[in-house]
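Shown here: the complex without one of its protein chains, the others still in place.
By letter and in written order, the chains are A, B and C; residue numbering begins at 1 in each of them.
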Amino acid sequence: MGPNLLANYGEAVSAILFCIGFTNLLLQTNLIKKIIGLNVMDSAIYLFLAEKGYIAGRVAPIVVNGVTSTEAYINPIPSGLVLTGIVVSVSVTALMLSLTIRLYTRYHTLDLDEISAQLKKEGK
Amino acid sequence: MTAFQIILMGLLIICAVSVSFSKNLLNAILIYMSFSLVMSMLWICLESPDLAITEAAVGAGITSVLFFVTLKKIHAIEAAEPEEKEESKDE
Amino acid sequence: MNFICNFPFFSILLSLFSGTICSVLPAKAAKVVNRVVITAIGIMSIILLLYLLSTGEPFVYWMGHFPAPWGNEIRAGVLEAGMALFFCIIMYLSMAGGAQKLHSEVVESKHNLYYILVNLLLSSLLALVYTNDMFTAYVFVEINTISACGLIMIRQVGRTIEAAVRYMIMSLLGSGLLLFGLCIMYDLTGHLLMSNIKESVSLLVASGEYQIPLIVSVALMCVGLCIKSALFPFHAWLPDAYGYSTASSAAILSSLVSKGYIFLLIKIIYRVIGFEIFNSTRIIDVLFVFGLMGMIFGSISAIRENDIRRMIAFSSVAQIGYIYMGFGMGTQAGMVASIFHILSHAATKSLLFIAAIGLTDVSGGSRKFIDLTGAAYRNKWAGVAFTAGSLSMVGVPLFSGFISKLLFSQAAVQVEGKMLASLIVLGISTVLNAIYFMKTVIRIYTPTSESGYSSVTFKKMKSYGVVLVCFIVLNVILGVSSQPIVDMIEQGLSMFA
Partner (left out) sequence: MSKKRPASEYQKTFAFRFFRWLSGTKDPYLNEVEMHPQEEYHVDPEAALRHEKEHDAILDKVYDPERNMEMKLFRKLYHATSILFCLFLIALLLVTISYLPATGTIERPVNNEVAGRYIEKGLEETGAVNIVAGMILDYRAFDTLGESHVLFVATITVLILLRLNKTEKNEAEVNDRRFEPKNDTILQLSATFLVPVIIIFGIYIILNGHLGPGGGFSGGAVIGAGLVLYLNAFGFQKTERFFTEKTYKWICFFSLSFYCLAKSYSFYTGANQLHSVIPKGTPGAILSSGLILPLNIAVGLVVACTIYAFYAMFRKGGF
C-alpha cells in the first residue's frame, strides 16, 4: 500500500463505486439494472476526474474581477473532459434503453439468460 | 467541508449498493436519481459548477425520465404518476 | 504548409458532415453521397500517401489556433495514410457487395439511416487512425461503438437485437476500463496529447516514480481495447452479431470496426507508452497467451458449427488471436506481421462474408451446410470467390494469408522464449483452418442431382460479380507484391516513434 490512500479518499470512493457499477453490469440479470450499473460506473469515473482537478482553497475556473492568475483557480481540464463524458453516457443510456424496449416487445422478459435460453430453443 | 464531502460520499456508496440489491425496478430508478443528485452536490463541493448543473439536468432529470418511460413501456408501472417528478429538479 | 497536409482533416470532417447531410436526404441520394464521399476520401488518402512517401516525414496538423500541449492535433504518417486508404477500399467494396441484400433485408424507410451510420463509422475510423490525442480517441471510440451497434441491429431479427445488447454491454465494459486507464495516465503525466504523454512517461520510467500506477493504467487501457476488439474470452457476442446482421454490416464489422480498435492499441503502444517500455512489462505475455488460446478455441468452435456465417464469424476470433500473438512477441517483426495480418484478414474476411451471402441466396436462404450442397455450381462467382478466400485463410501461396503466416513464423523464430509455442500453435491452427474451410469448399462443389434451387446468371448480378473480382484481386495483390507493403509498414512504424 502506498502512502496516499487516506489523502485520496475521494478517488478510493470512486474506485469502489466503479467496481460496484462494474459488478452490476456483469452480474445483474435484469437489463434495466445493468443499465443503472453502467451509469454508476460512468459517474464513478467522472468523480475520479473531478477529484483530480480539485485544489484545496481555490475556486471554480470562472474569471472574477479580471483576476487571471494560476493561483486563484482550480484546474479546468478535468471539468471539460467530464462534460464531454456525460454527453456520451446519456447517449449510450438512451440507446441501451431503446434496445431494452425492442427486446422486451420481442421476448417479453428483461432477463438476458432467459432470452438466450429461448434463442437456443428456437435454434434447435 | 471535508466532513460534508465524506458524508456525501458515504451516501453515494449506500445508494449504489442499495440499487444493486433493490428488488423493485421503480425503487432502483428512484435511488439512482438520488445518486445523481448527491453526485451533483459533490461536484459543487469540488468547485465544478458546470458539472453540477449538467449532472442535475441530465443524470437526475433526463436519464431518469427515460428510465421511467421505458419502465412504463414495458408495463412495469401501470399508473402514470412518475412523470411529475422530473419538474422538481429542473428548478 | 503544403495544401496536401490538409487532407487528413478534410477526410474526417467530410465524412462527419456527410453523415449530417444524409439525415435530410432520401435513401437513393444518401447512397450516392456515401459512395462519392468514400471515393473522395480514398483519392485524398492516395495523394497523401504518395506525398508522405516522397517527403518521408510525418507531420502534425493543429486542430485550432493553438500549438501542441494546449490545442488538439492530428498526425499523419505513412502507416496512417495507408490504413485510411485501405479502410476506404474495403468499405466501398463491402457496401457495393452487400447493396442488393440490404434492400431485401432492411425496411425501405431506414435505408438512409444506414448510410448515415456508415458515414459516421468511417469518420470515427479515420479519426482513430489520425488522432494524436487520447481523449479524442476515446470520444471517437464511442462513436465507433454506437454506430457499429446500429449496423448490427439495422436488420431487426430477435437474434441481432440480442447480439446488439451483448455487444453493447461488452463494449461499454471496455470503454469504462479504457477511460479509467486514461484518467490515471492523465493524473500521472498531466497531458492528453500522445507525444507529450510519451515524454512524461519516459521521464517517469527513468526516475522510477509512480511505477505501479503507470503499469496499471497501461494494463487497463489494453484490457479495455482487447474486450472491444473481441479477443478470445470476450467473444461471446461475436457469432450472433456477425452471423445474423446484414451482409455489408458483417463485412464492415469484422474487417474494419475491430481493426480500428487494434490500430488504436498499436498507436498507444508506440506513441503513448513507447515500444521498449511496453515490452518490458508483463502485459505482452498475457496478450501472447490469450492470442494463442484464441487461435485454438476459435478454430475449434468454427469446426463444430454447422452454419456457414457463424463459422466465418468464429474464424474471426481465431484471426484476432493471430494479431494479438504478434503483439505478444514483443519484437518489431512481430508487430509488422500483425499489421500485415490486419490488412490481409480485413481483405479476406469481407470477401468471405460477401461470397457467403451469394451462396446462401441460391440455397433458399438457408445457411446450413446440408442445403449448400452444390451451391457453387448455382452461383459460380460466389463459389470461386469463397474458394479463393478459403485458400487465403488457410495460407496457400499466391494469397495474402500465406504471407502473413510466413511473416508470423519468421517473427517467431527470432523470439527465444516464445518460439516453440507460437510455431506449434501456428501449425495446429493452420490445420484446423484447413479442416473447416476445405470442408465447406468440398461441400459447395459436391454435385447434387435433385437441386430444387434455381441458379443465378452473371447478368443478374454484375456489380456483385465485379465486387468479388475486386476482392480477389486485392487479395492476390497483397499476396504477390507483399514486399513493398511490408517495407511501407516498416517505414510507417519507424515514423511512429
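By our rule, a residue touches a chain if its C-beta (ideal position, glycine included) is under 8 Å from a C-beta of that chain, and two chains touch if they have at least 3 such contacts.
Predicted model, so just to flag it, every value in this text is computed and none were measured.
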Neighbouring shown chains of the undisplayed chain, as defined at the top: A, B, C
Omitted-chain contact residue, chosen from C:A99, C:L113, C:V157 or C:I300: C:L113
Omitted-chain contact residue, chosen from C:P58, C:G158 or C:G190: C:G190
Identified contact with the non-displayed chain, of C:Y167, C:F369 or C:F496: C:F369
Interface with the unshown chain - residue positions in chain A: 1-5, 7-8, 10-12, 15-16, 18-19, 22-23, 26-27, 51-56, 60-63, 66, 68-70, 72-73, 75-81, 83-84, 86-88, 90-92, 94-95, 97-99, 101-102, 113-114, 117-118, 120-121, 124
Missing-chain contacts mapped onto chain C: 1, 5-6, 9, 13, 16-17, 19-21, 23-24, 61-66, 69-72, 74, 107, 109-110, 113, 116-117, 120, 123, 127, 133, 135-136, 139-140, 142-143, 146-147, 149-150, 153-154, 156, 180, 184, 186-191, 200, 210, 212-213, 216-217, 306, 368-370, 373, 439, 442-443, 446
Missing-partner contacts on chain B, residue numbers: 49-50, 52-54, 57-58, 61-62, 65-66, 69-70, 72-73, 80, 83-84, 86-87, 90-91
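Here, only the chains that are shown with their structure count from here on.
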Winner on C-beta contact pairs when A-B is weighed against A-C: A-B
Centroid spacing, where centroids are CA-atom means, of chain B and chain C in whole angstrom: 39
Distance between the centres, which are taken as Cα means, of chain B and chain A, whole angstrom: 13
Centre distance in Å when chain A and chain C are each reduced to the mean of their C-alpha atoms: 28
Sites on chain C at which at least two other chains make contact: none
Residues of chain A touching at least two other chains: 21, 100
Of chain A, residues touching chain C in the complex: 2, 18, 21-22, 25-26, 31, 34, 38, 41-42, 45, 48-49, 52, 77, 81, 84-85, 88, 91-92, 95-96, 99-100, 102-103, 106-107, 112, 115-116, 119, 122
Chain B contact footprint on chain A (complex, rising order): 9-10, 13, 16-17, 20-21, 23-24, 28, 30, 32-33, 35-37, 39-40, 43, 46-47, 50-51, 53-54, 58-60, 62, 74, 78-79, 82-83, 86, 90, 93-94, 97, 100-101, 104, 110
Residue ranges of chain B in contact with chain A within the complex: 5-6, 9, 12-13, 16-17, 19-20, 25, 28-29, 32, 35-36, 39, 42-43, 46-51, 54-55, 58-59, 62-63, 66-67, 69-71, 73-74
